[in-house]
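A single protein chain has been removed from this complex, and every other one stays in its place.
First chain written, first letter: the chains are A, B and C, and each begins at residue 1.
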Amino acid sequence: MSELKKITYREALKAGIREALLNDDRVFLMGEDVGRYGGAFAVSKSLLEEFGEDRIMDVPLSESGFVGAGIGASLAGMKPIVEVMTVNFGLLPMDQIVNNAATLLHMSGGQLNVPVVIRMSCGIGKQLAAQHSHSWEPLFAHIPGLVVVSVGTHEDARGMLHTALEHPDPVIIFEYTSMLNLEAEIQIDAGHTDISRAKVRREGKDISIITYGIGVYKALEAAKRLSEQGIDAEVIDLRVLRPLDEDCFIKSVSKTHRALLVEEAWASVNISSEVSARIMENAFYELDAPVKRLGGSEVPIPYPLHLENASVPQVEDIENAVIKILRP
Amino acid sequence: MSELKKITYREALKAGIREALLNDDRVFLMGEDVGRYGGAFAVSKSLLEEFGEDRIMDVPLSESGFVGAGIGASLAGMKPIVEVMTVNFGLLPMDQIVNNAATLLHMSGGQLNVPVVIRMSCGIGKQLAAQHSHSWEPLFAHIPGLVVVSVGTHEDARGMLHTALEHPDPVIIFEYTSMLNLEAEIQIDAGHTDISRAKVRREGKDISIITYGIGVYKALEAAKRLSEQGIDAEVIDLRVLRPLDEDCFIKSVSKTHRALLVEEAWASVNISSEVSARIMENAFYELDAPVKRLGGSEVPIPYPLHLENASVPQVEDIENAVIKILRP
Amino acid sequence: MKNKNNLDPEKAEKLLFQMLLMRKFEEKSAELYTKEKIRGFLHLYIGEEAVATGIIQALKPEDYILATYREHAHALARGVDAGVIMAEMYGKQEGCSRGRGGSMHLFDKEKNFFGGNAIVSGHLPLATGMALASKKLKRDNITVCFFGEGAAAEGEFHEALNLASLWKVPVLFVCENNLYAMGTALRYTHAVQEIEKKGPAYGIESKAVDGMDLLKLMEAANKAVEQVRSSGEPYLLVCNTYRFRAHSMFDAELYRDKTEVEKWKKRDPIPKFRKYLLKENLISEAKVQELEKRLNTEIQKAVDLAEAGTWEAKEELTRFVYSENPVS
Partner (left out) sequence: MKNKNNLDPEKAEKLLFQMLLMRKFEEKSAELYTKEKIRGFLHLYIGEEAVATGIIQALKPEDYILATYREHAHALARGVDAGVIMAEMYGKQEGCSRGRGGSMHLFDKEKNFFGGNAIVSGHLPLATGMALASKKLKRDNITVCFFGEGAAAEGEFHEALNLASLWKVPVLFVCENNLYAMGTALRYTHAVQEIEKKGPAYGIESKAVDGMDLLKLMEAANKAVEQVRSSGEPYLLVCNTYRFRAHSMFDAELYRDKTEVEKWKKRDPIPKFRKYLLKENLISEAKVQELEKRLNTEIQKAVDLAEAGTWEAKEELTRFVYSENPVS
């Protein structure tokens, strides 16, 4: 086993982008303020200096236009990484993403590949209020033709982009603004990570906590605390939200017989709904208790910290919910 | 009980719009081709002649612009009915709908009401291929702050608009292109219908078929056929997709102990996922069998009839799925 | 030996045949639509043939073409086989999009024909992006994007043109101004009705041309294409034309006078061009008659191919949602 190094989530993302640019001339990064500003969240800082204007393209505010252009460029042989600064602006290019990127391959009878990668920073946690705190993974996960991945760990921050760029179909990558400064240890030679499989982040036998994104570290922390109370929770990071890796969580639930689904997105019609429905369909007779969900409050996120915190599941909420399921 | 009359779904919709225009001067209809063309599907035919250009406004192709303008007009005291010709163009104004219409009330601390009604024709069934056959109710149903309703019957086609216009918050109405020519009988004095409650369209005791939109008549037809085989199915029309009327379907499932969820939208992360998850959470111990879902195939809808038909649940599929649940 | 309009008999014959084929092909399509061989939406280009013909004759095979849902003529001009197009409109797997697209979604990657796009203005950003790829890859092809005057009201027009100009990429925007967007006349779509006046707001050279006159179109197209190719910068060519037929097969044409249509029919580009060729001795009466005969054979062949075509198996429904060989 190789050495570990400490790295922030931001540094991990940046290392992934830099590697991609070094590896393949067809790769370029385009988005609002990715160059001269250094990236809205400093993820792409200094890449303009290193790679030049042709590879790191600042674009005007025109999300539909430049995302569409990225799709077009990918149709014509490039490998664009399009950054939509945050998912909060991600509805503006959504028609491009759905009616073009996700559709062209099928609609053309298999002729046209769209190997574009679209990165969006997302989530809550910086008191940015209603229009800037969205978790819209569920909206994109509804769309066939897209591969939708969620970067819940430093390992994936470092390794998912490469795999996404190798995919011949459009990949949407969700990154989490509130995790950027978070440090963690990863293998010094950490490599590419899968975008087709969920991952068991902690093995356990009493209950499956199924989550993604910001939920992963929260669930791991909750599992740690629960273990002190004699509860052995398994933590599953879904990672790929479409197509879902059903086998992974069905297997887990078939072992633990209980599940808690955790996510920050608004609680109705979200990823957890889908996971719950699939457990219902495929592991109903394995269940010792109904599957429960902890989702985001169904409100436009308010600005004050105490209300923001109350809007999404916290470690204590996960802990309590697990206890309630196991010791009703 | 009053007399019945035969009416097409189109006529019912039109009668609702006409009544709204007659009732309140602040109501106006705006959308692409609603006036001179007579409505893309002839729903608003002759209304321009009757009400004039100020009440029936043809607008340029600019969905984000005119939907946003409708939201603005509602902020300033009007009661706009904004028609987005079909939901297929509904991603273009989605930022307006989500970040403005659904958000302003909460974000302003309760000051700003947005009493706009947005109508969209939707669904599959006319061989219109991938970009023109969308069922995106789930995308809108994910958004708090919106009231999302689905017009699954002639009664609601006639009566839902009025109720929607009385609501002080934004209401999205989904109508179904493929039902426009369908005739049915409704009360001659059919009035306004609820937009807050689901409705049991057929009572039964063996299984609950829970659906909305095009699914309603299909489920009723399947229930009829099933009754000939001695199966007594209850059919629930969800009608309001946000906020869901959970009580209604939980009560039904608690009675029948089995459920089949039917919808045409893509099968993952859809309304049925949410309904299944809620049954899991609230009626798990009532279930005699796992809840099953029949959803749309997860493909961009292809043009040829046989493939189009294969993309969504048909009456036989519902019938077979019920039988499989009841007589495994 | 070329005449002053740069025409020799061979090219003259080819162009005349092309326009006749477009006309006849669409007349046949309309007939087949009423026979329910073709379904869904069918948008005829009849009256506008000079535009696609004039522009596409100026292109090289390696240039990229994007068009709207009204694109049979463009595909024909590009050299996509009439039979393969007809098969597509039948929904047969021998069609150019494997039958999945239908009339609105003709694609032929080998011919660099990129659709067939039915979200109005949705392909403009793609065109800018494809041209960007050409620039980055140092290819010397250009991208040509056809769209209606209605599309120019959409935000994506604004974004795509601004990006193309900022990036200095070789794209020719061809606005087919046929005075109507469905039933909405130009004066209700644009506050400024001369679409060519919009180019300067983006620093894009723009020109309007009589779209009913093939000679004028060829001249304008040759110049525009040459300029885009040599400068590597965008250009906006507005072709003022008229559609003789309804918007689609679902259109009662309530919004315009028959006399207006008749007036425009007097400017039919096909007889005009034929007359010119005869006058200039670039073609003989006998040759014209021969062409008409060849035409009938060609159309018959196309219909035969479509009729003999086969339906894709239902089991293939979910193919091409994702790539089959996920290697990029």
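As a convention for this text, contacts are C-beta pairs under 8 Å (C-beta built on N, C-alpha and C of every residue); 3 or more make two chains touch, one makes a residue touch a chain.
Only a predicted model underlies this, so the values are computations on that prediction, with no experimental measurement involved.
Peer 1: Which of these, B:77, B:230 or B:328, touches the one chain of the complex that we don't see?
Peer 2: Answer from the full complex: B:77 touches the omitted chain.
Peer 1: Can you tell me which of B:167, B:202, B:225 or B:306 touches the chain that was removed from the display?
Peer 2: B:167
Peer 1: Touch as defined at the start, partner being the missing chain; which of A:16, A:70, A:300 or A:313 qualifies?
Peer 2: Only one of A:16, A:70, A:300 or A:313 touches the chain omitted from view, namely A:300.
Peer 1: Touching the left-out chain: which of B:144, B:213 or B:313?
Peer 2: Of all options in B:144, B:213 or B:313, contact with the hidden chain holds for B:144.
Peer 1: Extract the touching residues of subunit B with respect to the undisplayed chain.
Peer 2: These residues touch the chain not displayed: 26, 28, 54, 59-60, 62, 64-80, 95-96, 99-100, 104-113, 115, 144-145, 147, 165-169, 243.
Peer 1: Which residues does subunit C use to touch the chain missing from this display?
Peer 2: Considering the whole complex, subunit C reaches the absent chain at 153-159, 162, 165-166, 188-192, 197-198, 200-204.
Peer 1: List the subunit A residues touching the unshown chain?
Peer 2: Against the left-out chain, subunit A lists 32-33, 35-38, 40-42, 45, 58-65, 88-89, 92, 126-132, 297-300, 302-307, 310-311.
Keep this in mind: only the chains that are shown with their structure count from here on.
Peer 1: Measuring between mean CA coordinates, which chain is farthest from subunit C?
Peer 2: Computed centres place A farthest from subunit C.
Peer 1: Please work out the Cα centroid separation of subunit A and subunit C, and write it as a whole number of Å.
Peer 2: That pair's centroid distance is 41 Å.
Peer 1: How many angstrom between the C-alpha centroids of subunit B and subunit A?
Peer 2: Taking the average C-alpha coordinate of subunit A and of subunit B, the gap between them is 31 Å.
Peer 1: Which residue numbers or ranges of subunit B touch two or more of the other chains?
Peer 2: 64, 88-89, 92, 129-131, 298-300, 302 - these are the residues of subunit B that touch more than one other chain.
Peer 1: Residues of subunit C that touch two or more other chains: which are they?
Peer 2: 99-101, 105, 117, 119, 155, 321
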